[in-house]
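Have a look at this one.
Removed: one protein chain of the complex. Kept in place: all other protein chains.
Let's look at chain A:
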Amino acid sequence: MSTAQATKNCITLKGSAQIIVEYLKYGINSILFQRGIYPAENFDNTQQYGLTILMSKDPKIMSFLQNVLTQTEEWLSKNMINKISMVITNAHTKEVLECWDFKMQAEAGDGVEAGDPSKQTSSKQLSRIQNEIRDVMRQISATVSYLPLLDCICTFDVMIHTLQNTEIPAQWNETGAVFIQNAQAVQLRSFSTGLQKVDTVVNYKMSS
């Protein structure tokens, strides 16, 4: 993102992927904190997007997210991802309680990188994108007010919906899509980098 901006003040697909991955990092950490999946003392304050976001200090979670997000960035920069799901499950019964979907949609940019017509660029201001992301983050924080209370020991997983022809890297494996019985879906705001649009949807199990 920074390199793309520094040189041409335009965003390439790689930069777009970086922005989205950064959003995912903060978003997932924020959800982990807001939904109380891990105890609050395992989190640290960080300033990002003009907001205070709590990031997990747990080395296991940090390394897991690091691994997942680097792979995600790679796929995103090739537009191979349909959506990314963060699934919250009951640790005992393995029942899926919540599913946060981050749907990716490719968009046509308004510029073309020199010499390669297939590489499009976007001239959207970074500050505008970050403002949009901030609004989404605010909404994520606000979801606590209506999402059902998670009163059991919960855990989470990140599932990536990629194209069928994607090669499965080491330490990754294929799994099935998750279903929530009696689900309710709420769509939050979207943001766009000019090349990719990200919709954030939370699916949760109705309490009764």
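Just a few scattered comments:
In this text, a contact is a pair of C-beta atoms (placed from the backbone, for glycine too) under 8 Å apart; a residue touches a chain by one contact, two chains touch by 3 or more; residues count from 1.
The rule we apply is simple: contacts and distances are computed from a predicted model.
One chain of the complex is hidden; its UniProt record names it "Mitotic spindle assembly checkpoint protein MAD1", one of "Aminomethyltransferase", "F-box/LRR-repeat protein 3", "Proteasome subunit alpha type" or "Mitotic spindle assembly checkpoint protein MAD1". Checked against the full complex, the one of A:Thr46, A:Asn82 or A:Asn131 touching the unshown chain is A:Asn82. Residues of chain A that touch the chain left out of the display are 60-61, 64, 67-68, 82-83, 85, 87, 89, 91-92, 94, 99, 101, 103, 153, 155-164, 166, 168, 171-177, 179-180, 183, 185, 201, 203.
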